Each structure stands twice: as C-alpha cells, then as structure tokens.
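With one protein chain removed, the remaining protein chains of the complex are shown where they sit.
Moving on, here comes chain A:
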Amino acid sequence: MKSQEPTPVEKKACRRQEMLSDAHVNEIIIEVENVSAGVQRHPSLNQVFQEKVLLDSRINMVSSISDIDVTDSQRVSKRNDQKDNRVLRFSTPLNESMSQTLYSLECMGIDTPGSSHETVQGQKLIASLIPMTSRDRIKAIRNQPRTMEEKRNLRKIVDKEKSKQPHHILQLNCCVQCLQSISQQATCFESWLQAYRRSKSSLSEILNSISLWQKTLKIIGGKFGTSVLSYFNFLRWLLKFNIFSFILNFSFIIIPQFTMAEKNTLQFTGLEFFTGMDMRDTVMYYGFYTNSTIQHGNSGASYNMQLAYIFTIGACLTTCFFSLLFSMARYFRNNFINPHIYSGGITKLIFCWDFTVTHEKAVKLKQKNLSTEIRENLSELRQEKAKLTFNQQLTRFSAYLVAWVVSTGVAIACCVAVYYLAEYNLEVTNTRAEGRENQFLKTHKNPGAVLLLPFVVSCINLAVPRIYSMFRLVERYEMPRHEVYILLIRNIFLKISIIGILCYYWLNTVALSGEECWETLIGQEIYRLLLMDFVFSLADSFLGEFLRRIIGMQLIKSLGVQEFDIARNVLELIYAQTLVWIGIFFCPLLPFIQMIMLFIMFYAKNVSQSNIAIYQFCSNACDLLRLKLGKGALRRSQEAGPGWGPSAAALAADERGLPFSLQVSLMMNFQPPSKAWRASQMMTFFIFLLFFPSFTGVLCTLAITIWRLKPSADCGPFRGLPFFIHSIYSWIDTLSTRPGYLWVVWIYQNLIGSVHFFFILTLIVLIITYLYWQITEGRKIMIRLLHEQIINEGKDKMFLIEKLIKLHDMEKKANSSSLVLERREVEQQGSLHLGKHDGSPAESINPFIFNKYEPDSGEQDGEQVMVLPV
C-alpha cells in the first residue's frame, strides 16, 4: 500500500545504522504493527511467508550494511518495495569493532537466513571474542556449541579482525587511539604467544603419549563403566604420587648417601625379602644414613645429610599435602556445586547413561541394572507412605544397635589383640637381639617370628570387612546406599584404629624401649606390614575372588556372583598409602616399594577382573556336569534367581535354557558394581578419606616423632641429638653467624618460630572463613529466591500463552462471522497454520513465532511489541 518508496520508519532504520557505533541498547526490538486493512489484502499465506523470509534477510542485510554506507541501505529500502509495514527498530550494543564484523558475518554460515536472533548472537559473540587474548579466544571458540565449519569461519573472521584492528585506529579519536595502540602492541605479542602456545601444546602431546595405561583404561571403562574405572584412576594417581616421592628421595637422600661409599651390607635370602631384617644396613632404612656433612674436593660445597633428610621428607609431605588439597578441592567443587539440593533422583539415572561403556555384554547388563534400579526407585517412591509399626521399628532399631555394638567391639578387640601381639613380638626380637651371639641357633630356628604381626594384621584386614558385610543380613537397610555407607564407615574405623594402635605402639613402646636403632625397627615393621598386605591382596584377587566366583556360581547360589567391590579395594589402597606415608621417614625407599606394588596390582586386578578364559573354561566344565545332572539343576539355578535380579532369572527361563543361563552368570562375573556406586561422588569421598583420617593422622604421627622423640644414639642421620627438630635449630644457629643468610634467620624467628605470628594468622583465617561462610549463606538465600522466580516466570509464561491462544480463537471467530468473503482465504491459511503446528509444537506456543506468522490477527488494533531476549 504505502510502501512504494522507503517508509519513514525504514529511513529511521537506516539512520539508526549510521549511529550504530554509538548505540548501547541491549536489545533488538522488532515492532510489528498490525494494520488490519493492509494485512487482509494479502492474497495468500505464501506471500506472507515470502515476506517473512524477506524480512529476515533484510535484518541480515541491515546488519551487514552498517559499516558500508547509506547508499547501500537505500538499496535495501528499494528491495523492500513489498507492501508491508513491519518495522525494524534495530539497536544493538554495537561498538566499532563489532560493526566491522557485521559484513563478514554475512559470508559465514552463522546467520542462517530466517533467524535474526542467531545473527545478532553471532555478532555479539565475535565482538566479545575480539578483545580476548588468543588463548582465551581459542578456548571460547572451542566451547561454542557450533559445527566445525562455523567454528572455523568464526576463527578466521576473528583473526582477520584482529589483524585489521590497528588499521582502524586512525579513524578514532586520540583517547581510543591510546588504548588501541596498547592493543596493537598486544597483537605484536600475539604471534609470540601463539608460538608459545604451540610449543606448550606439543609438550602436552608428549606428556600425553607417556601417560600410563591409556589403552588398558579404555578397555576397562568399556567393560565395567566409570565406577570401576575410577578405582584404577585412583590407583594411577597414587602411583604418580609415589613415583614423585621416590624421585625426590632418591635424588636428595639416596644418591648423596651412595657417594659416601659406605658399604651396603646385604645378604639376600628368600625370607629376608619378607622380613626385611637383614637389609637393615642398606639405604633402605633410616639407620644406615650418615649424620656427617658430605664434602667433595676443595670446592667448599658441602651437603649436610641431616638437613637433607629432614627437608626432603618435609618437601615430600608438603607436596603431597598440597596436591591432595587441590584435587580434593577440585572434586568438591565439581560435585557439590549445589549441595543443599543435592539428592538422589530418578532423573540422574535417566540422563547419566554411561557412554564410556562399549562392550556389548556390559551394555546389556547396564541396561538391565538400570531397569532394576529404576524399579527399585519407583517402589521406594510407592513405599514412602507405608509406615512401619512400632514393633517393627523397635526390632529394626535394636538390630542396628546390636550391629553397631558388635562391629565396634570387633574393631576394639582387634586393636587390643594387635597391641599385645606387637608387645610380645618386641620381646621376642629383644631376646633375639640380645642373644645374637650366644643364641645364634635359636634365632635362626625362628626367623619368621617377626612375620606373625603383619600376618595377623593382614588377616584381620581380610576377614573382618567380610564379617561386617554379612551384617546386612541382620540389619536389612531399605536403601542400598545407606548400607554401603555404613559398611564403609565401619571398615574405615577398623583400619584407622589398627594403624592408630600400631602408631601408638611404635611411638610409645618401641621408641622408648632403648633399642639400639628403633627407627630402623619401625621401618622394618612397616615394610613387613606393607609387603604382607600386598601379598594378601594379590592372593585375594587371584585366588579368593576366583574361588568365590566358582563357589558363588556353582555351589552356593545364594551368595550370588562376585562384583568388583570398589569400596574394599579403595580402602586397601588407602591403608597401604597411609603406611607408606608413615614409613617414609623411617624407610626412605618405601615409595619405591609401593610403586612396584601398585604397578603389579594394576595388572593383577585388571587380569583378575577380566579373566574371561578361565571362567569360560570353568563354566563350560560345569555346563557339561549340569547336562549330566539334567533339568533339575536348571530348575535350581532358576530358583536361585533373586541374586541375579528378576530379569536375569526370566532370561534364564528362556527356552534356550541351560547354556543361556550360564551365559548370564558368566556376564555376571563382569558385573559392574552395584548401583550405589556413583563414581565421581565416590572419588570425592575417597580422596577426602585419604586426606582426612589418613594423611592428617600421618602428619600428627610424624610431628610427634620429630618434636617429641629422642633419636637413637648410634645410628641414623640424627644420632646424638636430643630431638630430631634440633637439627633445624642448630642449622639456624649456624646461619645466624653468617651475615648473608640473616633473612632466613629473620623469617624463621619471626614467622615460623613465632607463636604470635601463628596466632594472628589463625585469627585472620578464622575471620575470612567466617565471612565466606556468611557469604555462602547469603548466596543460598539468593539461590532460593531465584529458583522461586524461575517457577513464577514459568507460570507467567503459561498464563500468557493461554491468553494468546484464547485471543487467537476469538479472533478466528470474529473473522469468520464478520468477513464472509474472505473466509475461504482465512481457512486456507488456518489449515496451513495447523499443519505447521502439528509439525513442531514449540512454534505453536512460542509467542514470538505465533505472532509473526499470524496474518489474520489484524482485527486487533494496536501494536504488539515483542522484545527478543538477546
């Protein structure tokens, strides 16, 4: 109608383009002015669609011309000769650099014609990318949820803009020039940075290539899923820890000791390997190290063994502390982003399918487990209302009580037994040491006596957790999760108290017993404990798990089949690592031993987990046996179904019968652990455990050793000192005589040695913690409010949509009654419309599209302004 020439509003739009660089309004407003007469003259819907496309392409064009000139925009206006009166008011936060990019944006695929919204987003993105450093930019580009093609184009454009940028400065005022010249310099650095980045990425490539067991881990993940994988990851992490400690110890303690060229007296027989007795005069143990200052040649460079020893161990533990702390913090951050709404739910089950699992059987099993778990979850939901009677509650409560009392009692009894055994053991060793000359025969008759203590401890560690896990028959927790956690707590209590009692015995009995070299004795004891533990867990994973599987599979069906018990295995690792940390002071080579053990353990567990061939063989043998036994066995195997879950039993009842049921049980051997193991959650928990009772306990023990105990008089680097810590004191004393090192003395006296400093520091830390805590509380309230707001917004949205639909219906009615002549057209459009709706429900509800597509809403007067969220 009135648009034979550029409408005034379009001119306005053009004017706007000229001022774009100044505009700072954060939204696009697409104003849709509905004039009834104009719209109703539309011959058909097709044209409306054309218009829409045109409209959108115009949006693109309009954006593209922003930096060209006005003549271009006039061209646009000419193209707009279509009769319509939709007005674009365009005001985006376009700054100079942004408008530069608009043109180039047109070339790339980001703005699909038809979505002005996308275009603007792309422009914004580019504008935001340009000022970034190259590293951030690449990161941002990578994180874009776009296709490769788009990302590549984006990268190209931004790079081009970046290189163009200095050129444009000339057009700007001088103030901006200053700023830009800085950025120009920055672009000069850019190339350097890029080179640096490349070299860094190639370095990480190399590091990646030497990262251990990548392929094996992939296979494990494919077969057992993430949760078992997390065990192996934990193991690998510990291994790296130990490798680091070993390298540190080796280079700063052991190599200097070797240069002393004192003879390592080592008579090696089979048993000595286990008892560690005759290695006492090697670099293995504390007692062998010298307390002298090593000095080579006349260069004057000297190496104080005492200081080297204490500082190396200190550095080792400090590094462990920080890396533990940081990884713990990282896990906590990832897992407890929103702790107060952290709860189990069915949603997580649905959307957290483990994509790492690639093994066919594992996938099937996983699906089966998942459906069982979902069923359980549903039944939990249904049961929630069902209340127990008072009697039932009473029995349950008393069962819990009894179980707790018994488990604690067992743990305490174990501790007492270990303590007395250790004291007895010490007496035996004492007599042996005294009678080394005259009772030579007697000693050699029973050299393995020292192995008794580690044997008993390992037996306790092996047997008691299994007793604990039998408690579930009595307790019957409704939630499997609770059961797992309670089992875990009991096991930790047991292990930590055993280590605790051993520490008490070492520090309180062995250290004060007046032995000639008690540090070495402790070192040997720890070595034996560690080795025995290793042997036990090896035997356990090879023999025990294997036997149990056979038994579980064939003989006692109610036992069910073995699944990989992550909790027990991880606790074993934590236990061993605690021993290593305690022992590192008494036996500097312990990380090396642990390193080898972990290495072997990895393969052992791996093999024992995926030892298909053996089981296949066994089950084939049993298959034959059962075939002989006939159908009776089959029926029995089905009756034993509950352990396998109802679906497995159902499958076993398949007409394929026997072989298939065996196949199922075979698959069960590779059972990924039960559902309660949510891997990352567990990892957080395990690292926390490693930190809290274990590492902090070790620190306490070593602190007591260093500050309170008297080193033995005739051996070790600290011989002759009243306390270990006196080596540091005397070092400070010597330093204070040298003027060059006075700052060290000052730091020591005023910071490390000063009570006031620590008092103030603690106070400050407490205050900061308190403030952070308050901030967290505030944030919690904020989160709650925002959550409520989201809900309200949702309600608003629904309400508005309802209103719109109602209006739409009313208009339709009005249309059909008043304009009989145009009814046919309207109906045509309406039917098309409906088809559209069917195709995509979203559009039918989305108010924006709703309105844009609505040619016959013209009856309604006035304007409808849609504000697009940008």
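Here is the rule we use: contacts are C-beta pairs under 8 Å (C-beta built on N, C-alpha and C of every residue); 3 or more make two chains touch, one makes a residue touch a chain; residues count from 1.
The criterion applied here is as follows: contacts and distances are computed from a predicted model.
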From the options "Calcium and integrin-binding member 3", "Histidine-containing phosphotransfer protein", "Chromatin accessibility complex protein 1" or "Protein-serine/threonine kinase", the chain left out of the display has the UniProt protein name "Calcium and integrin-binding member 3"
Of A:Arg155, A:Arg472 or A:Lys780, the residue touching the omitted chain is A:Arg155
Sort through A:Val474, A:Leu785 or A:Met798 and give me the one touching the missing partner chain.
A:Met798
Identified contact with the non-displayed chain, of A:Thr347, A:Thr737 or A:Ser817
A:Thr347
Positions on chain A contacted by the hidden chain, ascending:
138, 141-143, 145, 147-149, 151-152, 155, 201-202, 204-205, 208-209, 217-218, 221-222, 225-226, 230, 334-338, 341-342, 345-348, 350-360, 363-364, 367-368, 370-371, 374-375, 378, 381, 647, 678-681, 684, 787, 790-791, 793-795, 797-798, 840-842
